[in-house]
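Every protein chain but one is kept in place in this view of the complex.
Coming up: chain A.
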Amino acid sequence: MNGNVIGCARVEMHVLDKTVERLEAEAVNSTKSRQPLYAPRKKIFPKRASGSFRRFKWLVMVITLGIYYLTPWLRWDRGPFAPDQAVLVDLASRRFYFFFIEIWPQEFYYVAGLLVMAGIGLFLITSTVGRAWCGYTCPQTVWVDLFLVVERAIEGDRNARMKLDAGPWTTRKLVLRVSKHAIWLVIAAATGGAWIFYFADAPTLIGEVFTGTAAPVAYITISVLTATTYTFGGLMREQVCTYMCPWPRIQAAMLDENSLTVTYNDWRGEPRSRHAKKVQAAGQLVGDCVDCNACVAVCPMGIDIRDGQQLECITCALCIDTCDSVMHKLGKERGLISYTTLSDYNANIAVATAGGSGPVNPSLVRTADGTFSDRLAHFHIRKTFRPRTFVYMGAWSAIGLALLYSLLTRERLEVNVLHDRNPQFVTLSDGSIRNGYTVKLLNMVPEPRTIVVAMQGLPGAEMSIVGIDLPAGRSFAIPAEPDRLKMLKVFVRQPANQVEGIVQTFKFRVEDKASFESDEYTATFNAPETAR
């Protein structure tokens, strides 16, 4: 612990212009004070923010948590032969159910396609509105927000928490800490507990979990996810984003000069001053930033946004909210910190520095009556549409449409055929040649069907099916169980005088007479050269 930290913990408030409180906040992870990597973590005590972005984040939190916790409980009627859980990953039977879609393992490319779409979607979002994934929807962000809600409710806001943390261990501190961690653990257990319901019938499983009769893997999963949620959300927080997560690096590479990022507009903020009126009276330049440190105090990542764009910044926009409210109180325009593109920022800094010829002069961005100069650049929605985003949108839509087309036209009846290789053929007593096949019928709908299996080609040949007590023929009606693979051992026999060569091809055709769905498989028929 060095002096900075103790200074950080000291609580002092100055009243500035009688409207804005100044916070003694120092950015833990600021560029200036950045520690070598081998250093203990400094705790961050984010202050509560309020404003439109904070409201949006509450909304996103409610929606994402709602989706996560409630999805397994949605029901979807698929008839008597399939589970009625709307979203279910049935690993034991190797089926994945998603509302009206049922996926067999060999159709996993739909999931792969969705993941590719998610990746490209992330590129698109990042290149337009920056690290929105990190700031709003990432589970790490959402759960840390949730854990912070608990922390604030129990220990109070920033100053109270810092005081408690620096103070000695008293009964009160012990009670507060124990209750905070207990609630965190309950949330973590609920998080881990919700996960397992995606893999089994939720109403059944919840009973089993609480009566101790669920499978060991359920308890192991709950324990592991409880531990990770508690550790990541409660204890590690911003360190997960800064040190563990690869996304910040990847997402930063997706940004360009037209991507919106949370930016401190120093072209109007600098030179910052805590005593604007005095400085102004002394005839010196003064910018809009009153150095109240509110942006630092609310930052969950412990950075000072005024140092510029940084790796740690998850663009949660809470500094925008808090700075806007300060600007509002001071009667100045909002947007000292704002979502801005690098190109707009560069244009405006050029205005403020008269083309880079001097330090920032905030009077250059304003007209004589104090309003902003019309030479300033503003974000326009037009900038979202540029070749790069068109490519992303195009690729994203193309994959999406291809998946949709494939999904709507996919066959729910398939046939696969394996030709016996040992022996390849058998000569029978009347000289005719017999080949054996394993025919796999895939009835991929959750209802029983009667599938007609027929031969096409191979003149004179007839087939018989092991276990089906019918005379040999060229077509059989096979009852297929719902949502199952039916394996048939089929013998095809061709009279010797109709054998044409040592290899002939023919087709197995399967058809559901009710839905007219059909599939074909081209198989070979082998015969010895001596077939008479």
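Keep in mind that, in the parts below, contacts are C-beta pairs under 8 Å (C-beta built on N, C-alpha and C of every residue); 3 or more make two chains touch, one makes a residue touch a chain; residues count from 1.
Operating definition for what follows: contacts and distances are computed from a predicted model.
The UniProt record for the undisplayed chain lists the protein name "Cbb3-type cytochrome c oxidase subunit", from the options "ABC transporter permease", "Carbon-monoxide dehydrogenase large subunit", "NAD-reducing hydrogenase HoxS subunit gamma" or "Cbb3-type cytochrome c oxidase subunit". Which of A:219, A:491 or A:521 touches the hidden chain is settled by the complete complex: it is A:491. Per the touch definition above, the residue from A:86, A:227 or A:426 contacting the chain not shown is A:426. Within chain A, the residues in touch with the undisplayed chain are 36, 38, 420-423, 426-431, 434, 436, 466-467, 489, 491, 496, 532.
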